[in-house]
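Written below as structure tokens is the structure these notes are about.
All protein chains but one are shown at their positions in the complex.
What follows is chain A.
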Amino acid sequence: MPAPEARPSAPLQLGTATYATDGSFAGLLCAYARAHRAGALPAEVVTAGQAAPGHLFGAPEAVETEAPLASRMEHGLERVKPGLVGKLFRAFLSERAGIEVAILQMIDAVAVDGAEAVGDWTFEPSRQVSRWAQRVGREAHRMEAFVRFERHEEGASGEWAVAEKTPSTPLAPEAPVSAGPQSLGPSPAASGGERWLARVRPEYHVLPVIAEHFALRYPALRWTILDERRRLALVHDTPAADLAPEADATRIVPASSLPDLAPTADERAYQAMWRAYFRAVDIPERRNLKLHLRHVPKRYWPQLTEKQPEVSMMALTPEADVDAEAISRTAAPKPRRAVKALGPRSRT
């Protein structure tokens, strides 16, 4: 915390200023230091350079991101309450309007009251931060479960294009993920290898949260998790790839920098086996669609192998030795779209 020897005794009030940070979590921590000096919290925090239509309080004040200051604050916060930085960071990744100010208010409450402010759900910003951190955490957990990798071959054109622009991806405070320009510098031109690709559309920006999990799980595989909504990709390379040794093996890059990929020949067969397994473990007598949907919300279905229909396999894999009859016998029922859902009113 800034100036720990002079522990503030009263919480800062919300002021009228608008702060503009670089959009990173470190930048937000620096915003707190600035607010502390100014004696009031900002009314709003925006990302510099991004049009923020209609903010009410005059020109935004630019906040410089100072990495050493941010990491000192992280240490201070972790000393007060282990796990707090991760929680603030997850809330931050919810990308919800106003979450930045709630985070600053919570940091301030911790500075005044210590660790107890964190668990105090009678304090609105605490609740906001907890709620969003929880939602982001839940989605990250779901991603860890629902990401589905497919084996791909990197095409001949598989050169890593150098990104023209640094993505505005916040850095995970403790995860070994870096999205800074330095990690994009030496572009590894490992083409023609095997790469495991997963496509996702998470509601929140969870890639920084799930990075460590997958890095620990698949250290020796080369994999990519592509967030199609944000056009960002979490990329992991094995040490064997010709990466500069000091560069991080796991990092976030813009989707535009990814090489061309094509699924390998055996991919569809394994997907068919997985679907066969999924069908076999069903107990029709116990079907409970409501419960099923609570666990596997519909929005995740497009990325789930087991929710895809069977037919494409024969069409696309010449060596697939599954006869048509077996396919039609075992094909998953087509999702039935209720035409009624649109309502007769809209037409008449």
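Methods note: a residue touches a chain if its C-beta (ideal position, glycine included) is under 8 Å from a C-beta of that chain, and two chains touch if they have at least 3 such contacts; residues count from 1.
As a convention for this text, contacts and distances are computed from a predicted model.
Engineer: Have a look at "Bifunctional protein PyrR", "NADH-quinone oxidoreductase subunit K", "Protocatechuate 3,4-dioxygenase subunit alpha" or "Putative DNA modification/repair radical SAM protein" and point out the UniProt protein name belonging to the hidden chain.
Structural biologist: Options "Bifunctional protein PyrR", "NADH-quinone oxidoreductase subunit K", "Protocatechuate 3,4-dioxygenase subunit alpha" or "Putative DNA modification/repair radical SAM protein" considered; the missing chain's recorded name is "Putative DNA modification/repair radical SAM protein".
Engineer: Kindly state which of the options A:198, A:226 or A:252 is in contact with the chain not pictured.
Structural biologist: A:198
Engineer: From the list A:40, A:62 or A:145, pick the residue that touches the absent chain.
Structural biologist: A:145
Engineer: Could you list which residues of chain A touch the chain missing from the display?
Structural biologist: Listed in rising order, the touching residues are 113, 116-123, 127, 141, 144-151, 196, 198, 216-221, 239, 269-270, 272-274, 276-289, 291-292, 294-296, 304-306, 320-323, 326, 330.
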